[in-house]
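In what follows, a structure is listed as structure tokens, so that the remarks can point back to it.
Removed: one protein chain of the complex. Kept in place: all other protein chains.
Chain naming follows the written order as A and B, and within any one chain the residues start at number 1.
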Amino acid sequence: MTEPGFIRLNVRALLGRAYPRVIGGTRELSWIFFETVLPLLSIAAYVFIYKAFLPPNPDQTMLDKVNALVGYVVIGGTMTAFWLNVLWSMASQLYWEKEVGNLQLYMMAPMSRMALLGGMAVGGMFMTSTRAVTTLVVGVFIFGIVLTISNPLLILAVFFVTLIALYGMGMMFASLYLLYGREAWNLSALMEEPIFLLSGFYFPVKALGQTVAIGASIIPATLGLDALRQLMFPVSGFGTQFYFFSPELELAVLCVLAAVFLVLAKLSLGYLETLAKREGKLTTRHQ
Amino acid sequence: MFKQAAWLGWEMESNWTEPGLFLIYSIIKPVAGAFILVLMSFVALFIGGGSQNLGQSAMFAYLFVGNAFFIYVSSVLFGCFQVIQSDREWYQTIRYVYMSPINFYTYIVGRAASKVLIATIATAVTLAFGVFALHIDLSMSLWDIPLFLAVMVIGLLCVVAIGLCLAGLSFLTAKHTHGLAEGIPGLFYLFCGVIFPLSVLPGWGQSVGRALPITYWLEAVRRLVLPDSLFAQVPTGLEQADLAGIIALLLVSTAFFFLLSILLFRMTEYLARKAGIIDMTTNY
Partner (left out) sequence: MTHAAETRELTRIFKRKPKRHLLRRKSAKNNEKENGGPVTALDHVNLTIKEGELFGLLGPNGAGKTTLIKVLCTLLLPTSGSAYVAGFDVSKDVGQIRRRINMVSGGETSGYGLLTTRENIWMFSQFYGIPSKVAKERIDELMHTFGLHDKKNVKVRTLSTGERQKMNMIRGFVTDPEILFLDEPTLGLDVNASRTIREYVMNWARKREHKTVLLTTHYMMEAEMMCDRVAIIDRGRILALDTPANLKRTIRKESTVQLEVDSLKSTIPLGGIKGIGNFSSKDDIARGTTNLTIIVEDESAISDIMSAITAQGSRIRSMRKTDPTLEDVFISMVGKGLEE
């Protein structure tokens, strides 16, 4: 049998690693409740914050403004599914693998580490997408959000490029787990909410101020969310005062971020693997 | 056994890094969570056209205090759930602990104790941030301190009891730590008047909230730490009851959940033993 080429090897590896995720999802169905129903509760809570600040007897203008913010929360909640998938089902997955003893077998195989992580991401996409779609659809119906889809191609482009950039960033974080154990896990736990904050998952990112928002743009979700909101709510109840840059510019920046993060992921995975092998931590459990 | 389990829980929480870094971690995490609410409130006040001085907003004070004390809920629930999941899936020590003569229920309570300690630090940091950076007005008379402590103890008992219900459920579920750990606190986040008053919810939602002890716990805490003048501006939906009534409702509902936790834990443990899945591994 001839040796497979680079692409064939890594495509097979990617599909191989995606397989347990897909099959696991069909054999252990408890995730349906945990991943679709329960997250809606947190989203609803954030929606009610905005409603709680409504003055008594609000006029239509005020209601429109709050409805716009509610729409922001739902879009942010939809993206939360992907961010949590990046953080916990991909980046920190190497920690689980190390603990159960799979990591050394993965590291010994000739596949690319990015194919391994990509497989985790692709395999988890079914569950993640289910959660995201449920959040969006239920959120739209329950809270009466009106979306205006004027440029579906641009929306899809922004969405997919944001995902690629986000997953590239996740692969970069995953490399930390090759060297570190619980330190990296706690770092992931630490990053969860600051990312929600800096990317404006539940509020327009421009509320952070122009300077902070520009700095936060290095996180793909920041510009991705802002662009999606502009494209889905072109004229919101409070006009465009909370929008950042134009969607086209944000898409261009996201493309650059995607490329940069994927390259950085490759470099960091290689570097940290070498470091871990030098320090003897690559296969050390319970660090 | 409680002492040993608490020691183990503390070691696992803290010995992954240097003490200084652990302290920074313990501060950043709750403050970042609080900041999200700060920004949301700021935006809400901005579009309302009113004053954006958060310190003067009664609603902001209401949600900030609720969010600060809710750290106990999310931390302890996650901690209880994680004990079984981590011992089972990562460390694979559950079978050895389970078959030893200790009371497993007590073991989980002990492990959760470290979460309570860390949540106390986080809550204190969050409240301090609110007072000094955001100028929220908190005040409690010396006479109220014993009552506050009593309310905290009852509230934490209630939270631990709910955590044990979750721990019992985790005997039967696959490794969905974050799905459950995020989702179940979300239930309380929505229905217990944590970040908005109960009166904002539709009627059926308010009924759900009134059945949950955490609602009364947070209400009692707020009445004790917020000035009456500020608190009176927020229509909480529980104005009819006085503080004694709220505490009584807290006691009764806590007792109910405590009994429920024992029942549910025993039942799920029995089902897991019957199915032979106490030590199953489901990581995928």
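For this structure, a couple of remarks:
Quick note on the criterion: contacts are C-beta pairs under 8 Å (C-beta built on N, C-alpha and C of every residue); 3 or more make two chains touch, one makes a residue touch a chain.
Here the structure is a predicted model, which means the values were calculated and not measured.
Of the options A:R17, A:K51, A:K65 or A:R131, the residue whose C-beta touches the omitted chain is A:R17.
Annotation: of A:P55, A:G101 or A:G144, A:G101 touches the absent chain (contact as defined above). Shown as candidates are A:P56, A:P152 or A:G280; the residue that touches the absent chain is A:G280.
Among B:P19, B:P101, B:P146 or B:P202, the one in contact with the hidden chain is B:P19. Looking at subunit A, the residues touching the absent chain are 1, 3-4, 8-10, 12-13, 15-17, 19-20, 23-24, 27-28, 100-102, 104-111, 116, 274, 277-278, 280, 282-283. In the full complex, subunit B touches the hidden chain at residues 14-19, 22, 92, 174, 280-284.
Please note the rule applied: only the chains that are shown with their structure count from here on.
Taking each chain's centre as the average of its CA atoms, subunit A and subunit B sit 26 Å apart. Partner subunit B is touched in their complex by these residues of subunit A: 20-21, 23-24, 28, 30-31, 34-35, 37-42, 44-46, 48-55, 62, 65-66, 69, 84, 88, 96, 99-100, 181-183, 185-186, 189-190, 193-194, 196-197, 200-204, 207-208, 238, 242, 286-287. Touching subunit A in their complex are the following residues of subunit B: 16-17, 25, 28-29, 32-33, 35-37, 39-48, 50, 59, 63, 89-92, 173-176, 178-180, 182-184, 186-187, 189-190, 194-197, 200-201, 281-284.
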